[in-house]
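Missing here is one protein chain; the remaining ones are kept as they sit in the complex.
And then chain A:
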Amino acid sequence: MTAADTRVADQPPVFSVRNLWKVFGPRAERVPATPELAELSPEALRERTGCTVGVRDVSFDVRPGEVFVVMGLSGSGKSTLVRCLTRLIEPTSGSIAIDGEDVCAMDRNALRELRRRRAAMVFQHFGLLPHRTVLDNVAYGLEIQGVPKLRRRAKAAEMIEKVGLSGMEGRRPAQLSGGQQQRVGLARALAADPEVLLFDEPFSALDPLIRRDMQEEVVRLHRDEGRTMVFITHDLAEALHIGDRIALMRGGRVVQCGTPEEIVGSPADDYVRDFVRDVPREQVITVRRAMRPATLAEARGSSGPTVAAGTTVAEAIDVVARDGSPARVLDDGRCVGIVDFKCLLRVVAGLEGPGRLEKAAA
């Protein structure tokens, strides 16, 4: 874990979710309440009660300033989960807290305030109002809040500039490309200056090149503003690219929650292992995990290249290959290990020893 991660971990969480259930169907509340029913597989449950489970006993924390990615295949419950956070879908049981405040206990007005000012959402299919111009779409959230026209338009113009749509203020959504429409959606969410941004598969409907542009945009936004983000996706590459931490969902359950490196480096079960099999490991795993202990001579010596502990293996390969000799891994200026050709190649070949991994994860 890097220093920044540790700092983040110490602060109280933005979202704190505990034992969250969402069951669809008749008399849904009895399912999480009855241990016997709660244990059933989805098929058996549907047969016995006619209910479908969306989210099954999920707990996690979203820390301030991090990008928390919820990732899973379609039907895994991830979209339901993110909607439960602001009760766009009413959870069946469990607790959700935002900054320590109980979301489930909020009345209609408090909930509206939460949605207006603290958590804004970006949708897969944009959800723009077709009869309004780009400017009025971006200003819509502020209009709902009752901000006077001139002020909300000024703010909207600022947001439009921020997402790179200057000059398109007067257009209608139908006159924009998919990527541009999603930029409008993003600007609309940003206009309210929310504490948390919720993304529901925002880029799934876009074609690959534009998708990468938009991912860069989100990474840039996060770097510039440090806003907390909850990001839903079914695209593993996207999750690894922008996520600080990833919760991997399957059948409504979170099967593993951790940093990209933990997910790829030490999959919790066969499902996750299968899932991450084709990931280019050298781009995710850092030298901290790849290195071997330094001999005394190596640790003391000052010759040869050095790499920081957070460097990815791919970058380390570049360094080691150019120099031709093993590199020392430095953490806070102290040598914590050595990476040589052998260590690095073992990562590429997928051969890191399991014992070593457990130690690193601990």
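Operating definition for what follows: a residue touches a chain if its C-beta (ideal position, glycine included) is under 8 Å from a C-beta of that chain, and two chains touch if they have at least 3 such contacts; residues count from 1.
Just so it is clear, contacts and distances are computed from a predicted model.
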item: Undepicted complex member, UniProt protein name, chosen from "Sarcosine oxidase subunit delta", "Cation/acetate symporter", "Regulator of SigK" or "Glycine/betaine ABC transporter permease"; value: "Glycine/betaine ABC transporter permease"
item: Touching residue (missing chain; options A:Arg115, A:Arg281 or A:Arg328); value: A:Arg115
item: Selected from A:Ser59, A:Ser93 or A:Gln145 as touching the chain missing from the view; value: A:Gln145
item: For chain A, the residues touching the chain missing from this view; value: 86, 88, 111-117, 120-121, 123-133, 140-141, 143-145, 170-172, 174-175, 185, 188, 192
